[in-house]
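Excluded from the complex is one protein chain; the other protein chains are retained at their positions.
Chain IDs A, B and C follow the sequence of writing; residue 1 opens each chain.
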Amino acid sequence: MALVRGAPLRGALIPFRRRTSGRGWTLGFYIARRLVWMIPVLLFVIAITFFLAHIAPGSPWDKEGRQLSAATYNDLNVRYGLDKPIWTQFVFYLGSVLHFDFGTSYQHPGQSVNSLIAASWPYTFKLGAASFIVILLVGVSLGVIAALRQNSIVDYAAVGLATIGASVPNFVVGIVLIILLSNYLYKFTNATFFLPTGGYPQDLLHMIMPVATLSFLPIAFLARITRSSTLDALRQDFVRTAWAKGLRERVVVVRHVLKNSLIPVVTIAGPLFAALITGSVIVETVFQVPGIGRSYVQAIDARDYPMILGTTVLYAALVAVLNLIVDVAYVFIDPRVRLE
Amino acid sequence: MQVGNRIRAIALVSAGLFAAAACGGTSGNGVTLASTQELRVNIGTEPASFDPSQTQWVYEAAVDRNVFEALLKPSKDFKTVVPDAADSYTIDSTGTVYTFKLHQGAKWSDGQPVKAADFVYGWQRLLDPRLAAPYSSFYLSVKNAAKVNGMDPKDSGLDAAIQTLGLKAVDDNTFQVTLEAPAGYFKWVASLWTGAPVRQDVVVKNGKDSSGNDKWGAVAASAPQTVVSNGLYNISEVVPKDHVTLTANPKYSGASPKPTINKITLFEIDDETVAYAKYKSGELDMATVPLADTEAVRSSPELLQVPELTVFWVDFNTTKAPFDNAKVRLAFAQAIDRDSYAKDVLKGRAISASTLIPKGMRNYRPDLGTAQTFNPATAKATLASSGVSQSALTGLKYTYNSNSPTSKTIAEFIQAQIKTNLGINLVLDGTDSKTQSKRLRTLNYTIGGPSGWGADYPDSQDWFDIFVTGSGNQFNGWSNKAYDDATNAGDAAADDTKRDAAYETAEKALVQEAPVAFLDQRIAWWLVKPYVKGLSYTPNDDWLGDFYTYTIQIAQH
Amino acid sequence: MSEPILRVQDLRTQFFTSRGVVHAVDGVSFYVDAGETVAIVGESGCGKTMTALSILRLVPEPGRITSGKILFKGRDVVEMDGDEVRNYRGNDVSMIFQDPMTSLNPVTKIGAQIKEAMTAHDRFSPVQAAQRVVPLLKRVRVPSAERRISDYPHQFSGGMRQRAMIAMGLANEPSLLIADEPTTALDVTVQAQVIQLLKQLNRELGTAIILITHNTALVASMCQRVIVMYAGRVVEEGPVDRIFSRPEHPYTWSLLRSVPRVDEARKGRLVSIRGLPPDLVRLPPGCKFHPRCLFKVDKCLKEEPPLEDVAPGQVARCWVMMSTVSEETREAAQASEVAFDVAAEIKKRMRADAKT
Partner (left out) sequence: MAAPALVLEQVDWENPEQIGLWSDAWVRFRRNRLAVGSLAFVVLLVTLAITAPILEHFGLLQDPTAQDVINSYAGPGTSHHIFGTDDLGRDVLAKVIFGSQVSLTIGIVVQAIVLVIGGTIGLVAGYFGGWIDNLLMRFTDIMYAFPDLLFVLIIVAALGPTLVNIFVAIGLVSWVGLARLVRGQVLSIKEKEFVEAARAAGSSPFKIIAKHLLPNSLGPVIVTLTFGIPAAIFTEAVLDFLGVGLRPPQPSWGVMVFEGYAAVDSYPSLVIIPCLALSMTMLAFNFIGDGLRDALDPRMRR
């Protein structure tokens, strides 16, 4: 098979069978199997994080400056069950997690982790979704144009941007934007930092900088992959057949070239989500975005175990679900793939 | 850009310096008011709770002070206390029974009258072990407080024991506190924001979370509905991790005059650089100046320098060699060039300190600090006379919190000073804030820091208690009978001259024995927009004017 | 005889590569009458595929048609602009390719790809196009066509796919179908079926077919005329039976002898033609075949012979012509074949390449 397919898919899909695929039934079965498989994965993630968090030196109640009295210190441990042996705490925590109760945050007495995450999740999601759309639009179009107009200035510009993008860390991009906008340009654009209170039009203006910072690296990554897969597709025989049929250029490019070259792009959507998540931690810290990325860093520093675990589980579940969606989408996009 | 809480300095105006001069009069003094009277400030970190009994940090106090009204509050010049929710108070002949007369007709934000029983319930929550209030130690002077607070949270007899506390509502307007023993400083304890009244029915209505925390004070979007308060302002909006908005409380009928500012937005920007950038882009009305931008603003008309009542020092672990030897500690203290640190490193934003009590407080005695003054020659001599071998001084680890840029800079500065002046190579051992606090608390270190103290109130008792044997706030494992006796005498004495003499002996012992090497007292650099008028601030403000918000006005701009 | 539907005059197609200009098609002229089946044969790299692609203006980068005319029903294809070419391709002239495995879009249904060929031109309305797909597939003998149109290429066998390609080619009832080595990638049994199908379609639809192949056996069973190409030019052309019985150009002669003939008992051993196809960048002087020609004379090295009439309808490009060569010299020439070291030749060629 001449077409270059991206990195082999995650375990469950290898090897391909080229038999006619009874899609409906096997797909449902496959999704169920993957969802069931997610539970042990999440449990494993919880276990690792739980013990790592508890190994970290210092307790949630240690603080600088005025110390808590010994009595208060002990009362707090009793209330949050930290006085029990670590294994009992773990079992107790697993019990509550199975009822979707992720406990209460030490940093915010009176608020459950569920409500805290629910409160700050929209900002991470809004930023992540906006960046994802920007990344797909800009990354793919850049890659396709570079491939179609190969060895033109557009191609060199796209490849150049892709390589530089892959090298400049996103917090550097963030810093440069801050230096430029806060010192020099703010007079004109008044583009201040991410302030979710601005209401609709102002919100978009404020999201420019964080979204740009979050998207810069993935756009480069995506453009590079789209370009090479489109170049491969252009070299295939069926494109020549399409031309020979007298189809218009637009039809040839969209229906024949892109329909094939964008398949590998779907496979890298998985690592793209992971990059967005790690990126959100950095961007939220640089731009003071009240999302769960930033609260994760604060939770670690404050040894807020329920918050650390809650955020990690959310992120891990998110990655697992998104990867499943990618794999299922892959089946619908590439008819040759048949589910194990 | 530090993550998490840093040592947020508690500021105090020094006696003669900035007294009440800057406090503006009412709108009548020729200030044309802007159409919107809104103030936007940065408190740096999201408060853990609005429930007074669950707060401890300065930025939490700044919110609660405007939403609740405690019995008393510090005067504008921070020298004494003035009435707040209580119009007046009397002390009986034994000096142990304080009777507070509440302001007639004061109302809660939901229209209910403020009753003495609300204060009784509020103070009981501060001592109830099940709630583990962080500031409970301040109220241990109340009768039976130590006994109740020390009980096991699961003890069934707890509710009955709480009734035995020296707290009584004589009638709806009279709240009486009985102490274990007379305490000259108790008026200041009554001025703390944590002593605000709390409505029992509101707490019960909102119930508890799965870990037993009362939900009424939670910093959540639901706060405007759950928090019922008696202060000048109500909580109108909470956007977690971003800001809290307060609006003037229409039903307020307490003693304070009506505020001109009707809306205060408190942002939670933990990065000083970002806050400074927002000040410049017009999104904040005041902001602190990052150390790096000192030169840029030194001559700016918007600059306000407010000396803070905070002193920072380096900790020695007196229970482990080589710092069990007083001479070695003294040698290290004498080898640190405090003036260069204040002038060059902090660019003049600090005053060097070689004694415990900061400048601007009653017992400020720089003359007693001669033992620790910087002198490389005497430092070397003292080290030599200590008889400690060179090998015992090698490989000493200096532990510090490397998340906060200020303590990182101090660590590197101390390392260089000790290297040049004593020829000893300290190994820097940085870690995050929690680990650092634990190391200090469990004496699992040799030398480290910086630790510091900010005045909760300008009374020496608040300071000298730190180094008393067995005090939770001392990380040096230091015990000195002469110091303990002098401090206890100072705390108990009623007459000021007797207290000063006692505290003087305590200060001398502290400086001489040097369980810590004193470093500096910070000066806060603030930038305030020119259109912010009538600002009257005390050194304990988290943002300037947060004690007396009703004097602030926004001029036309 | 009416005007031929296709007349190629002195066509030159060149590739401008870093190694220099490749003369892929170096002055080719021929004609194809309506309904006629013509074969273009020659070793790989002799320019036969590039000639076909030039006819459809499908020359890939960095190739260009540098000169010459391609008259299709009187209109010169070389002069056509973008839109005209698009309208011309696949409408009245269509082409099918060698490897059915890769010539069909793997992610689109077979039916859609065939329908697309029709909807690209306005000859049939979309509704008509949809209705014609199944009959087309039936015509090319694809079993249970109704069900198969919704299958994907990977669900078809090699032979089935080539039939689908042919159906696609015939969708617009073109007057000329160019088949570029349609059977090379198929195994022998399927080859016969495809050739049988093409012959039948030529008879039934009157579609002229240009069959491009290096397999001379196919030519005999299917085509009326044959054009032999070598080094980007036509070296001999004529009716099939004459060319097969009395080839005039030494290259055609050696070509025919290196093919096992079922109908005749072979006397001597099969002999491959000595040497390698010429390097199209540095063509030798004179007759391009002279380095490998067994009967060359001095003139062949200096001057390239023109196409001369050697018999009614037959032309050849040679100074000697096989008819003048006696039987004995043919036997001696065959015997004097010297063992040829292929590997050495390849290495010599690579080293020459590396130097540039």
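In this section, contacts are C-beta pairs under 8 Å (C-beta built on N, C-alpha and C of every residue); 3 or more make two chains touch, one makes a residue touch a chain.
Not measured: the values here are computed from a predicted model.
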{"item": "Absent-chain contact - pick from B:233, B:413, B:453 or B:526", "value": "B:413"}
{"item": "Residue touching the undisplayed chain, where the options are A:31, A:78, A:154 or A:319", "value": "A:319"}
{"item": "Residue among A:27, A:166, A:266 or A:325 touching the omitted chain", "value": "A:166"}
{"item": "Contacting the left-out chain in the complete assembly, out of B:204, B:292 or B:392", "value": "B:292"}
{"item": "Touching residue (missing chain; options B:84, B:242, B:272 or B:285)", "value": "B:272"}
{"item": "Residue ranges of chain A at the interface with the undisplayed chain", "value": "4, 7-8, 10-11, 14-15, 37-38, 41-42, 44-45, 48-49, 52-53, 55-57, 163-164, 166-169, 171-172, 175-176, 178-179, 182-183, 228, 231, 270-271, 274, 277-278, 281-282, 285, 296-297, 300-301, 308, 311-312, 315-316, 319-320, 323"}
{"item": "Touch list for chain B against the chain that is not drawn", "value": "1-3, 272-273, 276-277, 280, 290-293, 295-296, 340, 344-345, 402-403, 405, 408-409, 411-413, 415-416, 428-432, 435"}
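Just so it is clear, only the chains that are shown with their structure count from here on.
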{"item": "Chain pair with the higher count of C-beta pairs in contact (A-C, A-B)", "value": "A-B"}
{"item": "Between chain A and chain B, centroid-to-centroid distance (C-alpha), Å", "value": "41"}
{"item": "Geometric centre distance via CA averages, chain C-chain A, whole Å", "value": "53"}
{"item": "Residue numbers of chain B (touch at least two other chains)", "value": "none"}
{"item": "Residues of chain B defined as touching chain A within the complex", "value": "1, 3-7, 46, 48-49, 51, 54, 56, 129-134, 136-137, 149-150, 153-154, 209-221, 239-243, 268-271, 274, 277-278, 280-281, 283, 401, 403, 431-439, 441, 451-454, 456, 472-473"}
{"item": "For the chain A and chain B complex, residues of the former touching the latter", "value": "56-60, 62-72, 75-76, 78-81, 96, 101, 103-104, 107-112, 115-116, 119-120, 178, 182-183, 186, 190, 192-193, 195-197, 285, 287-288, 290-291, 294-295, 297-298, 301-303"}
{"item": "Complex interface listing, chain C residues touching chain A", "value": "56, 58, 60, 86-91, 94-95, 97, 99, 101-108, 116-117, 120-121, 151-152, 154-155, 165, 168"}
